[in-house]
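Written below as structure tokens is the structure these notes are about.
Excluded from the complex is one protein chain; the other protein chains are retained at their positions.
This part shows chain A:
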Amino acid sequence: MISCKAIKVTFNAGTASEKQALRGVDLEIPQGEFVTVIGSNGAGKSTLLNTIAGDIRASSGKLMFDAWDVTRVSAAGRTRDVARVFQDPLAGTCGNMTVEENMALAYGRGRRGGFKPALNDDLRDLFRDQLKRLNLGLENRLSAEMGLLSGGQRQSISLLMAALQPSKILLLDEHTAALDPKTAALVMDITDQIVEEKQLTVMMVTHSMRQALDHGSRTIMMHEGKVMFDLSGKERSQYDVKDLLNLFAKARGDNEELDDAKLLLEA
């Protein structure tokens, strides 16, 4: 269970460019839940995700991983519990290292790196088995340089890598946004498959309302640093993109934001 209690994040506090990115977020993500997060630009989606990851420290409030208070724990200190896939396919892997070396790095997530060889034949077998599931023929390219693979291939491997070790939460930061539609669909399929199989707890930030409703079991919408609404269960299954837009406009109580909402629909 990941729980955020009244989390606030303020950038450049006390200066003219002060920005309150999160204005008190309360959110509980029980184990095994797949939450999708939507919201317009600057709504605080990424800030929330980065706060959970530890890249950004909360200015106030409390963040708990089960009974562990991680509010003041560094990003590196949290990696045993946090797995991530970034938006940029190049960001999640090392381009000048081989596929197996990248996977070995992810396999060591949350463990202290020792002076034993990072790779051995058992691990290679494990990696090969994992890569087979992608059906991209990558199981034969373990020693290929990561930089030679396409963005979609790299993103798919990033997903596998994130799931190599158990985590309390998997953070997906618009991980299909930089891919072409066909590859994006493929990567989403793989995401669902892995999440299902490993019963992962997931938080996925997305710009696409369609994607937010089609995947996962719960959808939250953020606006101006707060959770504006939180849909799950039967209620959510009856929602369509249009309903989301209406809900969004109603909750906002003005028409000005509709342009913004339209942008979301198109994305």
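Here is the rule we go by: a residue touches a chain if its C-beta (ideal position, glycine included) is under 8 Å from a C-beta of that chain, and two chains touch if they have at least 3 such contacts; residues count from 1.
Criterion: contacts and distances are computed from a predicted model.
Asker: Just to verify: the chain that's not displayed, which of "AMP-dependent synthetase", "Cellulase", "ABC transporter permease" or "Carrier domain-containing protein" does UniProt list as its protein name?
Answerer: When "AMP-dependent synthetase", "Cellulase", "ABC transporter permease" or "Carrier domain-containing protein" are compared with UniProt, the left-out chain turns out to be "ABC transporter permease".
Asker: Identify the residue among A:1, A:73, A:118 or A:177 that touches the chain left out of the display.
Answerer: Once the missing chain is taken into account, the touching residue is A:118.
Asker: Out of A:1, A:73, A:105 or A:245, which is the one that touches the chain we can't see?
Answerer: A:105
Asker: Thinking of the whole complex, not just what is shown, which of A:1, A:73, A:97 or A:178 touches the missing chain?
Answerer: Only one listed residue reaches the unshown chain, and that is A:97.
Asker: State which residues belonging to chain A touch the missing partner chain.
Answerer: 53, 75-76, 79-80, 82, 84, 86, 91-98, 101, 104-106, 108-111, 113-119, 143, 145
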